[in-house]
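Following: one structure in structure tokens, then a few remarks.
Only a single protein chain was left out; the remaining protein chains are all shown in position.
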Amino acid sequence: MSESTARPRGKTKWLLSTNAVLVYLFFYAPIILLFVFSFSDNRNVGTWGGFTLGWYRDFADNEPIQDAIWVSLRVAFITTVVSVVLGTMAALALERFKFRGQRVFDALLYLPIIIPDVTMAVMMLLFFSQGLDIVNELFGTQAGKGLTTITLSHIAFCISFVSVVVRARLNGMDERLEEAALDLYATRWKTFRHVTLPLIAPGVAGGALLALTLSLDDVVITQFAAGPGSTTLPVYVFGLIRRGVTPLINAVSVVMLAVSILLVLLSLLLQRRGDKETAPVDPGVKAA
Amino acid sequence: MTARRLRTRRVATLVALPLSLALVAGACGSDDDSSSDDGASSTDASGTSSGGSGGDTATAECAVDEVDGDLALFNWAEYIDPEQLQEFADEYGISATMDVYDSNEAMLPQIQAGNSGYDVIVPSDYMVSIMIAGEFIQPLNQDAIPNLANLSTEFTGLPYDPDSTYSVPYQAGTTGLAVDTEVVGTDFPRSWSIVFDPEFADQYSGQISLLNDPRETLGAALKYLGYSLNTTSQDELDEARDLVSSASGNLAAFNTDSADELLTAGETAIAHGYSGDMFTQILETDEGTDRYVYFVPEEGGTRWIDNMAIPFDAPHPCTAHTFINWLLDGEQGAALANWNYYTTPNEAAKPFLDEDLLAFLDDPTVITSGEESLELIVDTGDFEINYSDAFIEAKG
Partner (left out) sequence: MTIAEAPAPPPEAIDEGPIVEAEAATPEFERAAEKAESRRGFLIALPAYAYLVLFFAIPLVIVAIYSFGTRNRFGDTELSGWNLDAYRKLTEPLLRDIFLRSLWLAILTTLICLVVAYPFAYFLATRTPTIRNVMLVFVMIPFWSNFLVRNFAWRVILGTDGPLSTATSAVGLGDTRILFTPTAVVLGLVYGYLPFMILPLYAAIERIDLGLVEASRDLYASGWQTFRRVLLPLSMPGVIAGSILVFIPSLGAYVTPEILGGAKSTLLGSYIVTQFLTARNWPVGASLSFTLTVIMLFATILYFRKGGRTL
């Protein structure tokens, strides 16, 4: 990244960095508020009531919320893994190959992004209720809705989002690199693993982040696909709002954020170490 | 190779087609499906019917205190103390879980579609009549609920379920207005006019909130105009709609969930809301009832009752009956009310209620209009669409 005039400098750089700072401030304004008021000794978020750790204590004692968090995490993890794999494959298939029915597939892939949340929620509800009836009749089981149905629903809409991000990356990426690898007798799989994948890695990572976020945050679809004992955190919070948002939710959010930040820092550290061990061959060969 | 490739492609479509047909067929006519209806059968409350429930409308064979598995409760958020629920579980040696919903309308489709997995649900009054008509809840075996005798007389013979055949009252309340006297003073009319009369409301423009609920808000307008809040007259509804429309200019927001918080946070000075919500929130503030006043306007308002019911395909109906019976015990009923601060339908619970709660319940200034002017919301069938459309038109 040593191109001289491409990196902004002078006035442009100042403008761009100010913009970046403002954007971050914008993103974190509510987070800061959440953080500050998680220590407020007043049921109303927004009215400061003196410093207290009471809400964190409440959180430690509150089993329903902890269960909900655990459910959310499990669902999000599986959703991310599956949708990243399927979404990346879909992106590859659409960008690197031509096959009949490609247009239909492309359109189908966009539908989950386009469709309104509540419509998807209703259709998943109907689908699972009927589907479970049929499955139970055929196999004599007593299956009900729950974690599985939630996860299945989440994957259904995450695949599309992942594929959109990966495609944006694949599109216009220099295909000749892959062709070169193939010419040099690399197998398709090797080409993918050593050439394509590293090059689309930012796209895949972006897609994964997106899928994780979408799954952790979903309310309406989850509500309708869920069953007893499978309340996720957003659904639980949604229900709580009827009875008032208290700083307890702030405390929960702060803890979850802190854990996420820790995990991220940890993975960055590990990556750093990994980078140091392998000889840095820069795959960013973008020049023609 | 050509044939093989063709086959792979066709297989995908071929699999999809019959599957989708099968599922659609399942949606159309099976006995187990409650989300499609053959019209005539839904009015048939006796015997089997092809729409609605799984056909079996006989009551569950349960003895008092019998449990046939764990309890899966589907309830409004923060409507029961988790510790109280755990007490029940411990007493009967089972586990009890609770999931939440935020509105009757969010709960209904899940029960309607079947296989929800829940044993006890808590629908509101009008929702009970809808669920009875659609056969989404099962008749109760009253022998297994001897504590029914504990219900106060005001909570028996209810229009939507006169003999407690399908439901048992859980908690109740009213809908009215809460006012911040520091802003509005104490000398205001105890009437809906403070929201609907421009002379008064204009002074507090941007500081008023109405419920984001078609029946409640249009209902308030209807009551102010002197009509019933269950009217099926389009003319009356249009008048109410126009009234809400002109009032909306003075509103901060249409809000149901946080109306109470907006009031105590100072965003609003006049808030339309539910008694228990308002009361709990007011008591949380330092000034409490010295500063905030809740009342039901003199023209009348809504009275509502939430009830316990058992879905038609509840996996553990006996546990469900036992739970309902257990909650109707005097001390348990009081524990419930003392925790969520709503009106208890349980006569036997009254001796155990908190003082604050009793003071609130017995306060005559709360229900200024007298009990007779309060109405329960009743489902108006097809006309519901008119209410919801009128509300949307009123908002603009």
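Labels A and B are assigned to the chains in the order they are written; within every chain, residues are numbered from 1.
Going forward, contacts are C-beta pairs under 8 Å (C-beta built on N, C-alpha and C of every residue); 3 or more make two chains touch, one makes a residue touch a chain.
Just so it is clear, the model here is predicted, and its values are computed rather than measured.
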item: Neighbouring shown chains of the undisplayed chain, as defined at the top; value: A, B
item: Contact with the hidden chain (one of B:64, B:94, B:133 or B:225); value: B:133
item: Contact with the hidden chain (one of B:121, B:252 or B:334); value: B:252
item: Listed residues A:64, A:144, A:203 or A:228, member touching the removed chain; value: A:203
item: Absent-chain interface as seen on subunit A, which is shown; value: 1, 3-8, 12, 15-17, 19-20, 23-24, 26-31, 33-34, 37, 45-46, 85-87, 89-90, 92-94, 96-103, 105-120, 122-124, 126-127, 130, 152-153, 155-156, 159, 161, 163-165, 167-169, 171-173, 183, 185-189, 199, 202-203, 206, 209-210, 212-213, 216-217, 219, 233-234, 237-238, 241, 245, 249-250, 253, 256-257, 260-261, 264, 268, 271-272, 286-288
item: Where the missing chain touches subunit B, by residue; value: 1-2, 5, 8-9, 12, 15-16, 19-20, 23-24, 27-28, 34-39, 42, 51, 103, 105-106, 108-109, 112, 130, 133-134, 206, 209, 212-214, 248, 251-255, 265-267, 379, 381-382, 384-385, 387-389, 392-393, 395-396
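Note that in this section only the chains that are shown with their structure count from here on.
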item: Interface residues, subunit B side, partner subunit A - complex; value: 9, 22-23, 26-27, 30, 32-33, 35, 72, 74, 76-78, 82, 97-102, 106, 109-110, 113-118, 256-258, 260-261, 264-265, 277, 280-281, 284, 315
item: Subunit B contact footprint on subunit A (complex, rising order); value: 43-44, 46-47, 63-64, 100-101, 122, 125-134, 136, 142, 144-146, 223-224, 226-231, 235-236, 238-245
